[in-house]
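Below you'll find the structure, written out as structure tokens, and then a few comments.
Shown here: the complex without one of its protein chains, the others still in place.
Right, subunit A next:
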Amino acid sequence: MDQNQPAGENYANPKTCFFHVLFKAAALAFYILSALFFDSFVIIFVVTVVLAALDFWVVKNVSGRILVGLRWWNEINEQGESVWKFECLDQESLARMNKKDSWLFWWTIYLNAVAWIFLGIFSIIRFEPDYVLVVGVCLSLSIANIVGFTRCRKDAKKQIQQFATQTIASRFSSTLQSAFSVV
């Protein structure tokens, strides 16, 4: 164990981390290994895409919430325009988030997208349009999650800054007020 780490700094949510990685790895593994076992493209397509969709759902709804405390979604407001909404936990909870958890979260979604890009390049080189379709679907799902969570994180940082300036401003004004009331 690393001496510099505080005792017990381990994965805080091992089950969630496991599921976060499980579906991604399963989709990639199935896609890569399926050519050895299955003849039928239909099975490969359906299983890979279903695993990728499950992974998308798990990352968006479960591991995003639990590992990094972020959530994003899209709404249509009264005027009929689409609005992207971002949500994050308050600052103390965010600060309490396990570093290892969030490290795992971010790195696996980036690596997942990179892996699918590689596989896509392979299937383009080999002129297999069917497989490009599969890779395209899985890649768009991972990129959607990456973009959503990155924007959510930026939004969370902006909110924290706003809160900091707001607190400083309100503290300042309240000290002024108390100073003047004493006088």
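The criterion applied here is as follows: a residue touches a chain if its C-beta (ideal position, glycine included) is under 8 Å from a C-beta of that chain, and two chains touch if they have at least 3 such contacts; residues count from 1.
In this section, contacts and distances are computed from a predicted model.
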{"item": "Protein name, per the UniProt record, of whichever chain is missing from view (\"Protein YIP\", \"Trafficking protein particle complex subunit\", \"Auxin-responsive protein\" or \"Nuclear pore complex protein Nup85\")", "value": "\"Protein YIP\""}
{"item": "Residue of A:32, A:50 or A:121 touching the missing chain in the full complex", "value": "A:50"}
{"item": "Those residues of subunit A which, in the complete complex, touch the missing chain", "value": "40-42, 45-46, 49-50, 53, 56-57, 60-62, 65, 69, 71-78, 80-91, 93, 130, 133, 141, 144, 155-156, 158-160, 162-163, 166"}
